[in-house]
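Every protein chain of the complex appears in place save one, which is left out.
Labels run A and B following the written order; every chain starts at residue 1.
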Amino acid sequence: MNAVNKDKLWTSLKSKYSIYMVLLALFLISWLANENFVSAENLMNISTQISVGTILAFGQTILIICGMLDLSSASVLALAGVLSVSTYKMTGSLTLAFLVAISVGVICNILNGLMVTKFKAPPFIATLAMMTMARGAALMYTNGQNIYQIGGYTVFGQGRVFGVPAPILFMAVLLAVTWYLLKHTVFGRSVYAIGGNEEAANASGINVDKIKMRAFIINGILVGIAGVLFMSRINGGMPNGAIGYEFKALTAAVIGGTSFTGGIGTASGTLAGAFIVGFLDNIMVLVGVNSYLQQIVRGAIIALAVIYDIWAKTKRTKRKLGTVEAK
Amino acid sequence: MKKWLVITLIVSLMATLLVGCSQPAPQQAPTPAAEEKKVYKVAYIARAQADSFAAWLANAVVEEAAKYDNIQLEVFDGQASDDTENSLIENAITNKYDVIVVQPNNGEAQRPYVEKAVAAGIKVITTNARISNIPGSSSVDADPYMQAKVNADLAVKQVPQNANVVVLQGPPGNFHADARRDSWQKEFFDKRPDVKIVGEEIANWNKDEAMNYMETWVQANDKIDAIIAMNDNMAAGALEVIKDNPKFANILAYGVDGTAEAVLLIKEGKMTSTSLQSAYDLATSILDTANKLATGAEKEINMDIDCPLITKDNVDKYIEMHKKAGAIK
Partner (left out) sequence: MNPDIKLRVSNVEKSFPGVKALDKINFAVRKGTVHVICGENGAGKSTLMKVINGIYKQDAGQILIDEKVVQIDNPIQARSLGISMIFQELNYMPEMTIEESLFVGNWPKDKYGKVDWKEIRKRTVELLEKENLNYNPETKLKDLTVSDIQMLEILKAISYNSEIIIMDEPTSAITNKEVEVLFKKIYELRERGTAIIYISHKMDEIFRIADEITVFRDGTVVDSRPKEQYDLETVITQMVGRKLENVFQKEEIPLGDKVLQVKNLTDASKFKNISFDVHKGEIIGFAGLMGAGRTEVMRALFGLENYEAGEVMINNEKVRIRNVRDSINKKMVMLSEDRRRFGIIPVRSVKENVSLSNLKKFIYGGRLHAEEENQTAADLCKKMNVKTPSLETTIESLSGGNQQKVILSKWMVTDPDILILDEPTRGIDVGAKHEIYKLMMMLAKQQKAVIMVSSELPELIMMCDRIYVMAKGEITGMLTRDEFSQERIMAYATATKTQ
């Protein structure tokens, strides 16, 4: 019994906390590699740089746990962002601009949700369609040009509160919100159940369509906020901005332990995944690694993360067979 | 399963309509009143509407074409896809356009199709960036080497001795990015061996990527004397990071394109110089060339437009230009 217990403890430790151990190891290696890495300013920079992608990743995490995903998040971010910037230029109201961004994010995601629940479209296809439509709409609205001279709008992405950059605070708050939703609400448990086995969740009394819509709407709010932060940080309403960010978000989620087969994932894991990528990007620049090599390294990390995920799952299944056959 | 197939089709149809509708207002120049004057059909095949420079150029071409009553212009969107652009070239050949203007997505991919057009007896102009060495075709371009050189010449004089500089590159394998970097190498770095590059990364023309790199470079280097960027977007991104930092108050910054954002930064004294890649000038030259080719006045034209250097001394007239275009209020 003791041998079995110790073995189980180590395995569960390994699976639950492995991502944080990797993060810690990376932190220490980076510290050794370049003295500038651990300065407060550098660490805050990294946190700011990953903030937009991580906020998108929180939305992805919820969706992937639920058995879905969102390929449209970067495009909707751009649409929400340019409309928000435009609103500010027209009205001078930061509040209104912020609300517009969130509304656009929510509306686009309601459409995503309807395609998935009412028309039974696979989320991959539905959000792929939205990805093209939202980007097209952003370009149409701005006629392909960037919106400059956005004045006070930069406060969201460049402002500081007690010396801490605003995007970091947004990210922290949204981390807490996502964690709370997943752990302390009926909605969160339902998301895990649907992702783990949709038919069983339905047969257990969960209103699958309602929960899926809600997941998309929450994603929409996160995407809208990300749009504000992005445009505000780069000081312009750029319809072509953030191209590829949906994959940044997926990467952080997957590295952080969110499983594509559904039913597994955490907000803090996703944050750790985002930081792993952020640390890597930062240290490679500080040390002066060749640009092309950087791209290879980034791709290798994703491959490793996915392979580890599958390996861990196979191990778990092998253990399962072992336990069943034994007493 | 069939239901979503229908939806996907409807949705892609809508998407195509939206993208198609995103073309700017005057799509076609008005056809002239019935006269004996021959009207020439000109096809302008843009590489993408999504790229802000390409959009600017397309708008400018349409506006310029309106001035010619013997030219009927139609714009086509290559949607940043080689396949799409190549099909559009073939369609234009089939529909017997008199002149085809091609803004390639990828020069080598469009080369065989341009050759086909020439073989079919159609006048072809390639632009931004030209496809060289196609006998029988014409071209109008801005020379990216020159665009960088005018800035590099200034930098040779301005950059202090033993300076630390950072370099921001465009997408790998991109003709303009490579040519500009090559120019900086030959016209600046080779002439100023005392200058040290403390950071060089690929920021893909993007402002946010440039910002991220600059933030990190600032952590590692107390002294950075100049930002050398292959386009204005990236220069602006780097400047955004240090705009309130007194340590870098006197930093020099060089870009290319002459965007509205850049001219404003030059006026504010934050950016040192840029060179204009004027879509208006390109458009004027393209239409002029098209007209000359169509009427038979010339057989083949290969030309470059100017790339004027913009600095604090002459920035005002370019601010006016952008104001007139509505990019600056």
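Worth pointing out:
The definition used in the following text is that a residue touches a chain if its C-beta (ideal position, glycine included) is under 8 Å from a C-beta of that chain, and two chains touch if they have at least 3 such contacts.
Everything numeric here is computed off the predicted structure, so don't read it as measured data.
By the touch rule given at the top, the unshown chain touches A in the complete complex. Only one of the listed residues, A:86, A:103, A:149 or A:202, touches the absent chain: A:202. Within the whole complex, the absent chain has one touching residue among A:190, A:219, A:235 or A:270, and that is A:190. Residues touching the missing chain, restricted to chain A, are 3-4, 7-8, 12, 183-186, 189-190, 192-193, 196-197, 199-207, 259, 261-264, 316-317, 319-327 (touch as defined at the top).
Here is the rule we use: only the chains that are shown with their structure count from here on.
Taking each chain's centre as the mean of its C-alpha atoms, chain A lies 33 Å from chain B.
Taken in their complex, chain A has these residues touching chain B: 34, 36, 39, 41-42, 45, 48-49, 115, 119-122, 125-126, 129, 132-133, 135-137, 139-140, 143-146, 148-149, 230, 233-236, 238-242, 281-282, 285-286, 288, 291-292. Per the touch definition, chain B reaches chain A in the complex via residues 3-4, 7-8, 11-12, 14-15, 18-19, 21-22, 24, 49-52, 54-56, 59, 169, 172, 199, 201-202, 206-208, 211-213, 215-217, 219-220, 236-237, 240, 259-261, 264, 327-329.
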